[in-house]
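Okay, here's the structure, questions in a sec.
Of the protein chains in this complex, one is absent; all others appear in place.
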Amino acid sequence: MFEWFEPLIKTLTTDSGFWNPIVWGIVFIITFLVVYIIRGMGKKEYKKNTGQTQVFLSGNPEYEKEKMHVPGANVYWGFTEALKWLYKKFDKMHTGNISDYVLWFVIIMGIFLVIMVVI
Amino acid sequence: MNEILDWIIHHSPALIVAVPLLGAFLTILIGKIGPRIRNVFVIIITAITSFFVLLLANYVFTNGIKTYVFGGSSTSIESSYAIRILFEIDGLNAFIAIIAAILPIVAIIYSWAFMKEHTGLDKYYTLILLMTAGMLGMILTGDLFNFFVFLEITSIASAALIAFYLHKANSVQAAFKYIVISAIGALFLLFAIALFYGQYNALNMAVIANNISFTFIDKIALVVLIAALAMKAGIVPMHMWLPDAYGRAPASVTVVLIGTTLASLYGLFRVIFTIYGNHLFTVDSSQIALVLGVLIIILAVVTIVIGVFMALKQNDFKRMIAFAAIAEIGYMFLAVGAALSTYTFEGSSATISASGQMALKGGVFHIFNDALDVGLLFLVAGAVYYAAKETSLNKLGGLARNMKYTTIFFLIGLAAVSGLPPMNGFASKLIIYQSTFQINPLLAIVAILCSILLLATFVKVFYSVFLGPKLPKFSGVKEVPKSMLIAMGIIACIIIFIGLFPNVFVENIVTPAANALQNATSYIGGVL
Partner (left out) sequence: MAFYIPYIAVVALILIGLYAVVFKRNLIKIVIGITFIECGVNLFLITLGYRENSTAPIYTSSPGGIMSLPVPQALTLTSIVIGVAVLALMLSLVVHIYRHYKTLDARKIIGGDEE
């Protein structure tokens, strides 16, 4: 009755591995259940309205909620700051000038011509 | 009933291009009656086109190459001069035509509610139907000058649509840059076509592929073709028009623009593998295939790295997704270049190694997945702009309370683009990682690391747009209208379906397309 279902759940084989999403789904559900049960075995009681329920910000005062949201430009500050030398080079490439766009096209065509004619 | 279907399948290459073209010219007349009738008419036209494309794809995948001659009954006159204009459809054409048929329907259903309070919608729908006709014509044709004409139709219609928001300065300058780049690319493509015509006195792709002999002028034509088509497809370092054009256009227009970029990428593969196929892969005199493969791999790796690093830095929602789209095009290019560099010669024919065949399958599969994933992300960006009237990531926040469905669709898009199981991005990226690892381990390392950085980029967007406390200026934000949700839901359903059952897709649809790439002689045999 359900033999049209058979070719749908075959595994996808590459030369050195395989991938079967149904097997992955079953493993995911089993792992999720195990983690959920272990979490449920923790302590359930806590003291309300004392220091246990407040946010810890390394001793800094907490403002109201609207000011605490990190805007999008600052989310990966550490990454962009550490790689500033790389980003300076990329920014110099991405000017908005239309003439630079066509200049890159001519440069790439020139490099390809030299390589293909020599070989 | 069966004869009507047979007649439709026999004439379908002409109908697929003619129906949107006729619909584009009728839309202005019907628009005078009323806006709702015009919207329904446009949806019916694109639905009919997609139905014809699916019929044709089904026919080609079961029966082989289909050739359609315009205005004649056989492809050649006087027994060997093939001079008629013809459309030739093999596995790769049908595969990309399926993508090009899904994207406009989704865009038009989405723009029912997204564009409702703008004026000038008659011209908008006409231009989208013209873009669809041009895109499908570019994909189905078997004639080089026909390809050039459809490429120009598509780029003119797209440039007019990118400048849709005429009151903003950014859209107009993005459209100007797009049309300058398009015009230069198309003119150099015409130069290469003229070089071919001067040598072989033919414009038909199959006839040129049959007669090609790798003279000096052919080398110049190959270089000009690769440079011009790669610029239209968005390969670094000629990619800089892509963030401007994708980021400033309305969201539904961007979805169809993805289709036109993929059609240029298809043109590039068709030139390398089929027109030069007989020479590259049967003549042992020079190591052209290896040199070409290495050049393509270098360009692809630079594309992936620059695309991902620039995407991390952006503050504008749609520009960031455009840079991620550039990185994904780099993945497709990497897989095909890796396959090209593994050609080995035995006797008089060349075979691709087994890992090269797997890489080709992965690259072709990734074209389909990437179009859907990036399309879904752009639709979500448009939904956020419609609801909150902001595109800058610095000013958005806390939208998940009001827009629950949009958040779920963004999560699906995030998992699909960065290659997390069980979405379809994981299936195609797994094939690319494992096959390029066997060709050269460094390529797979770069690909995996940049996938992780893509995940980091979209997690940043998810945090700063959807999570967070409730901001007071967004307290009146409601969920987007139903037609936009239906459009996003269609793509999400296809993504989850391909993710859960990848094997049925790879065996029946991707493998014929990848085999058609390596088989230049059967393409020639369809005409001569």
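Each chain carries a letter (A and B) given by its place in the written order, and its residues are counted from 1.
Following the convention adopted for this analysis, a contact is a pair of C-beta atoms (placed from the backbone, for glycine too) under 8 Å apart; a residue touches a chain by one contact, two chains touch by 3 or more.
No experiment lies behind these values; they were computed from the predicted model shown.
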Contact residue for the chain not shown (choose from B:5, B:194, B:354 or B:493): B:194
Residue of A:33, A:57, A:86 or A:106 in touch with the missing chain, whole complex considered: A:106
Full-complex contact with the absent chain, from B:41, B:61 or B:176: B:176
Those residues of chain A which, in the complete complex, touch the missing chain: 95-99, 102-103, 106
On chain B, residues whose C-beta touches the chain left out of the figure: 145, 149, 152, 156, 159-160, 163, 166, 168-170, 172-176, 179-180, 183-184, 187, 190-191, 194, 197-198, 203, 244, 248, 315-316, 391-392
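What we mean here is this: only the chains that are shown with their structure count from here on.
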Averaged-CA centre spacing for the pair chain B and chain A, given as whole angstrom: 24
Contact footprint of chain B on chain A as seen in their complex: 7-12, 14-17, 19, 21-22, 24-25, 65-66, 68-73, 75-76, 79-80, 83, 86-87, 90, 93-94, 96, 98, 100-102, 104-105, 107-109, 112-113, 115-117, 119
Chain A partner contacts - residues on chain B that touch it in the complex: 173, 176-177, 180-181, 184-185, 188, 216, 219-220, 222-224, 226-227, 230-231, 237-238, 240-241, 244, 286-288, 291, 295, 306, 309-310, 312-313, 315, 354-355, 358, 392-398, 421-422, 426-427, 430-431, 434-435, 437-438, 456, 460-461, 463-465, 468-472, 499-504, 506
